[in-house]
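Below: the structure, in structure tokens.
Only one protein chain is missing from this complex, and each of the others stays in its spot.
And now, chain A:
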Amino acid sequence: MENGLIVTKIKDGTVIDHIPAGRALAVLKILGIKGNEGNRVALVMNVDSHRIGKKDIVKIEERVINNVESELITLIAPNATINIIRNYEVAEKRKLRIPDIVVGILKCQNPLCITNNDPEGISKFSSVSKVPIVLKCDYCDTELTEDDVLRQILS
């Protein structure tokens, strides 16, 4: 098997594969994993990948990924695959796709945007480009790049 399963197999859980090298920690951040949750978590960083050069892999035992989380993951890891592991085997593979609209998760970078200035304001972005990712605020037209998204997730 590819990369020879550098870390021990997990019985049930999720493997997020094909994360661009260096972004595994950002994926953990999206998932809210700090390390004190008790699940076993394995990070594989900077391994060779045929598809994307160098990649990271995140493996988490006993954890499912919800829709908001997978949306956020696509924004920083557009080629990621989510593998659902049951009884040591890959039971299901989900290929992620970048959503057309992203509501409420990210913040508009324009401090004068209404979404940052009204208690009822909710951010809403439409993707105007998928490679590279560019999101545009539906209210003020300010763009978010992949770097901006990464920075927001990591901050």
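FYI, contacts are C-beta pairs under 8 Å (C-beta built on N, C-alpha and C of every residue); 3 or more make two chains touch, one makes a residue touch a chain; residues count from 1.
Here, contacts and distances are computed from a predicted model.
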>> According to UniProt, what is the chain that's been left out of this complex called? Choose from "Reactivating factor for ethanolamine ammonia lyase", "Flavoprotein probably electron transport", "Phosphate ABC transporter ATP-binding protein, PhoT family" or "Aspartate carbamoyltransferase".
In response: "Aspartate carbamoyltransferase"
>> Going by the contact rule already stated, which one of A:Leu75, A:Leu96 or A:Cys113 would touch the omitted chain in the full complex?
In response: A:Cys113
> In the full complex, which residues of chain A touch the absent chain?
Replying inline: 110, 112-115, 117-121, 128, 136-143
